[in-house]
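A single protein chain has been removed from this complex, and every other one stays in its place.
Note that the chains take the letters A, B and C in the order they are written out, and that residue 1 is the start of every chain.
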Amino acid sequence: MAFWLYAARRAAHTAVTLVLLLVFMYVLFRLVPGDPTTIMLGTGELPFEAQQRLRELWGLDRPQWQQFVTYAGNLLTGDLGMSFYFRRPVIEIVWPMLLNTLVLMTPVVVISIVLGVVIGTWLGWRRGERIEEIGAILALIPRALPVFWIGIVLLALFAYELRWFPIGGMRQAFFFPETWYQELPFFDVARHLVLPVAAGVLTSMADPLMIQRTALIEVKHEDFMTHARARGLTERAQRRLARRTAFLPVLTYSAIMVGFAFGGQVLLEVVFNWPGIGRLMVNSVSQRDYPVAQATFFLMAAAVVTLNLLVDLAYGWLDPRIRQ
Amino acid sequence: MLALDDVSIIYAARSGPVQAVSGVTLHLPVGGSLGLVGESGCGKSTLALAALSLLPPEARLSSGAVRLEGQDLATLPEAKLRRLRWTRMAYVPQSAQNALVPVHSLRRQFRDTAAAHGMRSAAADERAAALFQRVELDPAILDRFPHELSGGMRQRAMIALALLFGPSLLVADEPTTGLDVIVQRQVIDLLRDLRTEDGLALLFISHDIGVVAELCSHVAVLYAGKVMESGATDRVFSLPNHPYTMGLQRAFPDIRHPERSIVSIAGHPPRLSAPPQGCPFAPRCPFAQPLCHNTVPSLVAGPDGRAVACHFAADAEALRDRARDPALWDAAA
Amino acid sequence: MGSNSDVSPAEGRRLRARRREVLRFLGGFGLTVPTAALVSAIDGALKSASAQAAAGQPVPRLGVYLPNWPDQVELWRQLSREWQAIGIELDLQQGTLDTFVSQIVAEQKLPHMGSMSWGGAPDRLDPDYFLSEMFHSRRTARGGLNFGFYRNEAFDKLADAQRSEMDPAKRQQLVREAQTHIVEDSPSIVLFHRDIIHAYNKRRFSGMKPILGNGIGFPYMPLSYMDITPLTPRKFIRLTSIYDIASLNPFLTPEIYNSTTLRLIYATFTTRDEKADVMPWALERWNIVNPTTVDITLRGNTKFHDGRPATAEDVKFTFDFINRHRFPALSRIYETVESAEITGDLTVRLKLRMPSAPFTANVLGYAFLAPKHIWERVPSNLATPADWPNDKPVGSGPWKFVEWRKAEYLQFAANPDFFMKPKLDGMVVLPVPQMESMVGMLERGDSDMLAWNLDMTLGARISRNPELEVVRTPTHGQHEVRLNLGMAPTNNKAFRRALQHVTDRKKLLDIIFSGAGVVSNGAPITPALDNWANPAISAPEVSVDRARAVLRDAGFTWNPQGRLVMPAA
Partner (left out) sequence: MSPFASWSGGFGAIFLSLVVLIAVLAPWLSPYDPLVNNFDAAGQLRRLAPPSAAHLLGTTYYGLDVLSQLIHGTRIVLIVGITCAVLIALIGTNIGLIAGYYGGRVDTVLMRATDLAFGVPFIPFAVVLVALLGPSLWNTIIAISFLMWRSTARVIRSQVLSLRERGFVKAARIAGASDMRILYVHIFPNVLPMALLYVSFDIAWAVLAEASISFLGFGDPHQTSWGQMLYLAYVSGSIRQAWWWTVPPGAALSLFVIAVFLVGREYERLANPRLR
């Protein structure tokens, strides 16, 4: 019962955070000068009078507070509004891009955490050995490289020089399989995924790795690890035990990591020409397409905030100590 | 059963090597019981870990040998050692709270231990239930997590876990610390029953000489990593030959002499990174003479199977008399 | 473990404490002081001065707006240095395109000058755009593109006259004369007309048609794709472009890339040929009855992509539809065309609100044939039919819509029913937002044509590849520096003319675009557009001495530090 109360309270907090976020973003975007019609005005594609008419049609001539009331009201009914730039419901614009982004981000996050935990455990287990010192520094190096730079280097090597992988994009517009494995359903997307995922994993892996390593070093000194050794558990079983216990901080971090991944996603998407939500967001900011920019911002933020909530709740499941 | 011959252990610390245990020799016969007493930091726990060959990586056996049933543990390959652990020798650590895996249920911990030695889960469950009854715990508790149990229940579960394979040696490191008196009593009774009924050899570590006196036939008094005195428990505690034992004895309430006031030995144990030149206890010893500060006394075996490391062991009778005065101990500081 | 913790805690603590003391000091003092210094330094450097120049005083640092594009940044790095020769200094304020629009066009806050580049949209081939839109005093109103506040009655008259002059020869005269005013008054420093450079795979395709302002690959002029011929069994071409379209509704967007791409599906009534002359496209012919009456005749046998025949009904519907809904994107159509009457099966008579010389090119060339049977059934609950998604566009143009996957590709199939049948089976446009990837795709063979402004250095690299061909085409688009005539010293004609003399257009073009382009003669119409350019105008002589002489004659002096000083009142 207490758990449900706790969960409900956390959920309420999350909801408040989301609402605040929404207002914050709305205000932020309205502060940016110009609207989508001004850009067409500036390139001389739209005369001033026509621009004014467009602003009327799109409701941009109304006072800000009225626009906000409309926006918030629509939002309550699940309507994210209409994109100025695409003149379609925002959800139709954002949804496919969000899916594309998830296709790229999910493997990045999952592989980063799995590899980070495995390697971090290994390094922590080897604490004090020279190989651990070198390994820890090696793990720091890709973390220090800008992700777009890694992407460029990977592209130069594996796409331009060796030609093993495509230059960018998510699919080849017209892909004609030549051999049996190329006919596998996701082959085309998969081969487009390799390089961006590699670049993403290289940079995202270091954090869970270092956290896992530190946690493991601390866990290793716990009495129950000595006791596990005394019980004659095999080294593998001991390491598994340590990994399982040390995983909790990584779990907490994973929610933050998804946030970072969302934030850094745009660089990967630019370098690898991935049709995802990060590029959509940056473009919609440049195009002053507020409804889309707000929705993308909000979706990302909501994902992070909600994940935080889920992680908090999952914590209870993974760490029975705080389950009450 | 268990024999420690001239064991010395050195810790590699940042400031330099630290001799935590030096030249300790102990013997625990099959079914026997040996208590190790001393203040915290005297090397008891290190010795216990050494007996199980569980020293942390930064510690190393610099001399001597630990033999279990005649086998030198140091020469055994890790795989053999692993199989020896828990089947032949089990361990009840200081705090069951920290020693049980917090994220696993007790059943899981029984099963994992069993699996490490090739016992199936079903068999482990059956054995765990039986052992729980043996330690007077409800087998339903097996599905609980450590934090859901009281301290006494945890400690008993810990003992039950130690008995999983019916080991012949049990090393118990302060198993009663942090428990309230009634629970302490239950645990001690349990250990005594195990010893007498199951013929378990017990290496019992405590700072509480009362408990040791109750559980162990033999005792070794440790100070600064060295044995100060050893022998049959009743003899050592009724007629201590070493001033440290005398002080230690005065530091605990004695049911036989409730009128005695409790003293504390003034001062602190020496820093092991820079041990004193002579007798390690000399700086705190109310009877210390110049000789004590210069020369390390060696452990001399006595006629009745006792041994003592004191230059003035011969004068023990007189010292015991003087030690009755509580003021003496406070003045030494 | 037990024995370890009591080893040397005191000593360790002492050591650590001492270290911490030191680090604390370093952290507290060592970081704050230099940072405070740095912050104030940055702050000082960023303070801008854009004050008006007073008579007899040194000219203050001149405020310059520039977009934060690399070529613009390089341009101003050059100009800042060159203009030092006449003793002026610049204060550069870079912004994004939209800050430019909202600040300068909408809010009319141009500092002393601002630089812009104007693309070569097809309607700008008509001289009216670069004359009237940019320099007519009417366009100094808020939102107008005469944001430097140039006002000259004589010029206004000429600009108005050429607009309604339907006789090409007379119009040519008027246009050429109007340009002389711009050159004389120097409200703008027109720099150069950068060439359009596209590249394609010549082993796979032939028949590319370079068109002024369009190159071989832009969709601005539909004619450019008509003769592309496959040389391999693959009969569809893949082209890469930086942009993607935003909408499939041709009534919605005025953005040039989007609107011209949709006009591949929706045939415009007229179009321009390789020589930039107007030619009929959806029309069979047009006939100017009088300056405000035009008869247009649709081609016989025109079919929409869904197989329904197109008739005069559809033509009339199109104009009525635009007039009724007043689509902002199509303002030039409803502002020009008053009404449309059916006069035959395929003939419609258009009544114009006023005589318009650019009518056949810019109105008939921009209006497209919309199928009545589809657009009359657009849901009425929309604020405007321009908001209808139009997911399956049906037009009568040379290319049929197949599929659009946003940010991935846009696919067309050839329309065999169009009077001029494409030689290809289809076309795929791949939006690739990075030049590097576009070049890479072309080199790897992942694309067949690079339809975006290449740079000559990249062009040289590409042309070393035996499979690839680079095509350079001039354009009427331009880079210019607009001067603010509303404030000193840029309100001084001699000052503006002096700037013309210290601006080495050739050198700028060489450095910024590897010389790929046409240097401006100072007039807003490119010399490459020989129909409209004034051959009598030649580029101002590049000479610091000349510039200084012009300034000296106008009363400017220089102070001992070499700074330009305003003439005494």
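Heads up, the rule we're going with is that contacts are C-beta pairs under 8 Å (C-beta built on N, C-alpha and C of every residue); 3 or more make two chains touch, one makes a residue touch a chain.
Here the structure is a predicted model, which is why all the values come from computation and not from measurement.
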{"item": "Displayed partners of the chain not shown (whole complex)", "value": "A, C"}
{"item": "Selected from C:R308, C:R461, C:K493 or C:R563 as touching the chain missing from the view", "value": "C:R461"}
{"item": "Contact partner of the left-out chain, one of A:G168, A:G278 or A:P291", "value": "A:G278"}
{"item": "Touch list for chain C against the chain that is not drawn", "value": "12, 16, 19-20, 23-24, 27-28, 31-32, 34-35, 38-39, 42-43, 46, 68, 70, 73-74, 77-78, 81, 92-96, 98-99, 434-436, 439-440, 455, 457-458, 461, 510-512, 514"}
{"item": "Contacts of chain A with the absent chain, listed as residue ranges", "value": "13, 16-18, 20-21, 24, 28-29, 31-33, 128, 130, 133-134, 137, 140-141, 143-149, 152-153, 156, 160, 214, 217-218, 256, 259-260, 262-267, 270, 278, 281-282, 285-286, 293, 296-297, 300-302, 304-305, 308"}
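As a convention for this text, only the chains that are shown with their structure count from here on.
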{"item": "Whole-Å gap separating chain A and chain B, where each centre is the average of the chain's CA atoms", "value": "54"}
{"item": "Chain centre separation in whole Å, for chain C relative to chain B (CA means)", "value": "87"}
{"item": "Between chain A and chain C, centroid-to-centroid distance (C-alpha), Å", "value": "35"}
{"item": "Sites on chain C at which at least two other chains make contact", "value": "none"}
{"item": "Residues of chain B engaged with two or more neighbouring chains", "value": "49, 56"}
{"item": "Sites on chain B touched by chain A in the complex", "value": "49, 52, 54, 56-57, 82-87, 90-91, 93-95, 98-105, 112-113, 115-117, 145, 147-148, 161"}
{"item": "Touch list for chain A against partner chain B, complex", "value": "128, 222-224, 226-234, 237, 241, 244-245, 318-321, 323"}
{"item": "Chain C-facing residues of chain A, complex", "value": "33-34, 38-54, 57, 82, 85-88, 93, 96-97, 155, 159-160, 163, 166-174, 270-271, 273, 275, 279-280, 286, 288"}
